[in-house]
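With one protein chain withheld, the remaining protein chains of the complex are depicted in position.
Take a look at chain A:
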């Protein structure tokens, strides 16, 4: 819906696989208007060794495809390291990983889960030829890329989103909300800026 009563959130990590999907799940359960994305060039997942990652193309690949591929390659390994479980969870949330740069929809707040993603998102928003000119707040919150931190991080995001959603005029209060959170969790590397569509 183009004119929702709730804030439109987007959350982005690099591959739209672990952190952003965990956040997607938790925020969706809490009733937020949320979409998730990856900002990298490919969906990258750990492979059998560190120099042989599993890479997939954003767009045509579905989570089902990835699940089938991983099962095919080494079912035991990927079950053991939790990747199959993660992909299985993801395919119950949505069909496929989405690249942020391919999205035309507008959001009110974009949550980036590491500084590199934040830079990519801002660079994309600043370099594209403007369309509507609507403002969008881009916030960075560092979350380590592992299952446990993803869950902790998602709860932290939920706290932030609840505060923003509850505020009468979030643009008025966002500055204070972020400063407060920054004081409470100085290691999250909270960065905030405003861009325009």
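Going forward, contacts are C-beta pairs under 8 Å (C-beta built on N, C-alpha and C of every residue); 3 or more make two chains touch, one makes a residue touch a chain; residues count from 1.
Assume contacts and distances are computed from a predicted model.
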Chain left out of the displayed complex - its UniProt protein name, from "Exosome complex exonuclease RRP46 homolog", "AP complex subunit sigma", "CRE-SYMK-1 protein" or "Dynein intermediate chain 1, axonemal": "CRE-SYMK-1 protein"
Residue of A:5, A:49 or A:72 touching the missing chain in the full complex: A:5
Where the missing chain touches chain A, by residue: 1-5, 119, 122-123, 126, 129-135, 168-169, 171-172, 174-175, 178-179, 182-183, 186, 189-196
